[in-house]
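Mind looking over this structure? Questions follow.
All protein chains but one are shown in place.
Chain nomenclature is as follows: A and B, assigned in order of appearance, with residue numbering initiated at 1 for each chain independently.
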Amino acid sequence: MTTTATDLVPFDEALERYDPVMGLEVHVELNTATKMFCGCPATFGGAPNTNVCPVCLGLPGALPVVNGKAVESAIRIGLALNCEIAEWCRFARKNYFYPDMPKNFQTSQYDEPIAFNGWTEVEVDGETYRIEIERAHMEEDTGKSSHVGGATGRIHGADYSLLDYNRAGIPLIEIVTRTIEVPGEKAPAVARAYVQQLRDLVLALGVSDARMDQGSLRCDVNLSLKPKGATAYGTRSETKNVNSFRSVERAARYEIGRHAAILDAGEKVVQETRHFHEDTGTTSSGREKSDAEDYRYFPEPDLAPVSPSRMWVEELRGTLPEPPPQRRRRLQAEWGFSDLEMRDTVGAGALELVAQTVSAGAAPQAARKWWLSELARRANEQGVELVELPITPEQVAQIQGLVDAGTVNDKLARQVFDGVLAGEGSPAEVVEARGLAVVSDEGALSEAVDRAIEANPDVAQKIRDGKVAAAGALIGAVMKDMRGQADAGRVRELILGKLS
Amino acid sequence: MPDSPHDDPRSAAVAAGTPQAITRDDVAHLAGLARIALSDAELDRLGPELSKIVEAVATVSQALEGREDVEPMSHPTPLRNVFRDDDVRPTLTPEDALAMAPAAEDQRFLVPKILGEE
Partner (left out) sequence: MTDLISLNAAGLADELASGGTSSAELTRAYLDRIEAYDTTLHAFLHVDAEGALAAAHEVDRKRAGGEELSPLAGVPIAVKDLFCTVGQPTTCGSRILEGWVPPYDATVVSRLRRAGLPILGKTNLDEFAMGSSTEHSAYGPSRNPWDTERTPGGSGGGSAAAVAGRLAPLAIGTDTGGSIRQPGALTATVGVKPTYGGVSRYGIVALASSLDQAGPVTRTVLDAALLHEVIGGHDPMDSTSIDAPVPPVVEAARRGDVSGLRIGVVKELGGEGFQSGVQARFEEAVELLVGAGAKVVEVSCPSFVKALATYYLVLPSEVSSNLARFDAMRYGLRVAPEDVDDPSAEQVMAASRDAGFGDEVKRRIILGTYALSSGYYDAYYGSAQKVRALVARDFEAAFEQADVLVSPTAPTTAFKMGEKLDDPLQMYLQDVATIPGNLAGVPGISVPAGLAEDGLPVGFQLLAPLQADDRLYNAGAALERLLLEKWGGPLTPPEVMA
């Protein structure tokens, strides 16, 4: 880092003087059964170097063969983003040396991407923003390196590195936006909304698990600032290692503040790659990009051109899911959510989760309630995304089902959530194991009510005198007695019945 | 978006028949890109050697004079859409994969510390 400006300019202040210009590069790891250019399983995890062959290891003499399913997925992603699909395109070699790349070139696409000139619309706070998509192209993933000997397990200060090539060759689709110029205060949120929407799209297409925390959805945030009134674009930085939707927003905000501080100080922004740190929400300097590795692109001679017939493209167009804005409107109508409720749901990245919970049988408002309050709170506490919580929409629906059936009340339901999230089992198993079921035994309830009346004669008298509101204190006493495992409504009925 | 390799004045110079000689610095830069640690003797020798070859081959673009219509040919055969099905095929065993590795640990390839950023 060569800048002397170490303070960030506060976000709002920065926006007074500068307009942010963003570009987002998102990599989607496809969920095909096999890799992009060979028949090795494309699975997550597994013992090192067990899913490799001469092709993805880059052994001398090995040759690639294109996975047709990956091409199909690439076209569908392109269509879902309203792109034109190339009539004829090729793969190209991107040549550079790095130990996680077995051939020391990446087979990718260069000036002939399979999809280009698209767009998608995202909604933030009730406003619609159109994001232009420059291109979507096919490429292959690299192997994974782990660094041994350094303090943090990161590359700096490591003694040596260990390479696992299971991931090498897994298909990736890279989606690149054109410059995004939206009102400054909205920019970070728009960036986040875009990545969330890509995730939703890709999930709806069924082509990827799209998990940022697992690396099947990756985002690089490019950002530069334009002084207000200027026409020339500023120097941009590229931030990598952005591992959640929230981090997309945080990284954008941080970079806006950092660039502003540099420019305010009259210095130049360094064109570089930066690394985002989840724990601090800051970025640090990586490799200077002005070195501009010369990738010496040329068309891949080992592969034939890809020229999808227009008929095939139309066939695939027929398999597309509903466009997101249309889907949101339909769901909102089906669920009866207000605009604000819908906005909050989308904003929390909970749209798909709520939809799946409703599909699993829960009422929409209940689904929304659980995801946006109870579970969102826990996700925030742990610093993870909703989708990373160890609970499924089906389980949430089951818990609501238990509430609907009267087996537990709301308060007890929260304990069921605790249990499921702690890995104690399914909702039913947790209720059983922890003995959380609401006591429906009238006799036991009646006895508990009697005990509460006896223990609180003054309150009881007030109720007899007509102060129905005082029943609340007795209800509380009974609930405490029953360790919460009573239906508050029934308790109230019993109290009033006995004291009327 | 990476810069296009086309429309560069250096290419134009070559097409005009005036390719620049390859200097020692050029060779050093290229050797860096190609990750070959050339010795001083090699650096001295290669510049003139390559310049001579380049001079001979630079005439290629002259053959295109007046031929605007020519599409580049990267393949002798008109193959298109060569795909395979998304079916799993046998992998190598980790033993075979690592058999010829210069160094290995924990069933992974062991390489010296990497300086560049990921």
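Going forward, contacts are C-beta pairs under 8 Å (C-beta built on N, C-alpha and C of every residue); 3 or more make two chains touch, one makes a residue touch a chain.
Just so it is clear, the structure is predicted and the values come from calculations on it, not from any experiment.
Participant: Looking at the whole complex, which visible chains does the left-out chain touch?
Facilitator: A, B
Participant: Just to verify: which one of A:K103, A:R274 or A:K462 makes contact with the chain not shown?
Facilitator: If we include the chain that is not displayed, A:K103 is the one touching it.
Participant: Given that one chain is not shown, which residue among A:G58, A:P321 or A:G401 touches it?
Facilitator: Final answer for the missing-chain contact: A:G58.
Participant: Using the document's contact rule, name the residues of subunit A that touch the chain not shown here.
Facilitator: Answer for subunit A: residues 54, 57-66, 93, 95, 97, 99, 102-105, 161, 163, 294, 296-298, 301-304 touch the chain left out.
Participant: Spell out the interface residues on subunit B facing the chain that's missing from view.
Facilitator: Touching the chain left out of view, subunit B contributes residues 3, 5-15, 19, 22, 26-27, 30-31, 33-39, 42, 46, 49-50, 52-54, 56-61, 63-64, 67, 70-77, 79, 82, 84, 92, 96-97, 99-103, 109, 111-116.
Simple rule for what comes next: only the chains that are shown with their structure count from here on.
Participant: Report the inter-chain centroid distance for subunit A and subunit B in whole angstrom, where each centroid is the mean of the CA atoms.
Facilitator: Their C-alpha centroids are separated by 38 Å.
Participant: Subunit B touches which residues of subunit A in the complex?
Facilitator: Going by the criterion above, the answer is residues 32-34, 38-41, 47-54, 57, 65-71, 90, 97-100, 104, 110-111, 134-135, 145-147, 149, 155, 158-165, 176, 273, 275, 286-287, 294-297, 299, 301, 303-308.
Participant: In the complex of these two chains, what residues of subunit B are touching subunit A?
Facilitator: Per the touch definition, subunit B meets subunit A at residues 1-2, 4-5, 33, 35, 74-75, 79-92, 94, 97-98, 105-114, 116-118.
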